[in-house]
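Before anything else, here's the structure in question.
Only one protein chain is missing from this complex, and each of the others stays in its spot.
So, chain A:
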Amino acid sequence: MKVIRVLAAVLLILALSIFFLVRNIGSGLGAMSVQNGNWVTNVSTGSTDAGIMLKATIAIGGLLASTRENSMYYRLNSVDGQALRLNCRYRVDGNDYDADWWSITAYGWDNFLIPNPQKRYSFNNENILRSPDGSWVIYVAAEEQAANWLPVGPSGAPSWRKRSGHNFDLLLRLYTPGKAYLERPHSAPLPRVILESCS
């Protein structure tokens, strides 16, 4: 009887450990994460200094990420506390940033590129249509939009595996970022994301 009780306790510990870990990983980039508006980054990503939880989070959601000197990754999965949804339209306003080049990519909740007939997964500093003053606007939506439409839709993985509240997220990559990002990642200029409407 005692053996069964101990075995049950061990199994329960294992199950609860997995539950805590999944919850911890799902909550973001860990204690060292930096918030900049709705965007979140972690300055230790890829680094040998990264903590246990950050390394686990990166292993699941950002494997083979580089250190910040090579590229910085800002992730956005909610706007003003509201998770990104497929039935909403988002407007991303931006300009140029102090980096060698940048890109904004939409990923499904499964961390892979979102299937879409247009095969458009991202915009970067070269292929984006700009206003005469250099600024640009991206519309993120499932429904077709005018210029700079970043289509989103259901992720490729089966929906029963979904654990997160958001349907997709946006990842801003800044390659060889300038000092502002390396030294002040919480206040350096980033694109602004606005929830425009939901159906």
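Details
In this text, contacts are C-beta pairs under 8 Å (C-beta built on N, C-alpha and C of every residue); 3 or more make two chains touch, one makes a residue touch a chain; residues count from 1.
Note that contacts and distances are computed from a predicted model.
The listed options are "Response regulator", "Putative membrane protein", "Ubiquinone biosynthesis protein UbiU" or "Amine dehydrogenase", and the UniProt record of the chain not shown names that protein "Putative membrane protein". From the set A:A59, A:L129, A:A147 or A:I194, the residue in touch with the chain omitted from the display is A:A59, counting the whole complex. Checked against the hidden chain, the listed residues A:L16, A:A147 or A:I194 yield one contact partner: A:L16.
In the full complex, chain A makes contact with the omitted chain through residues 9, 12-21, 24-25, 46-48, 50, 52-53, 55-56, 58-67, 70, 100-101, 103, 105, 107, 111-116, 119, 121-122, 124-127, 156, 171, 173, 175-176.
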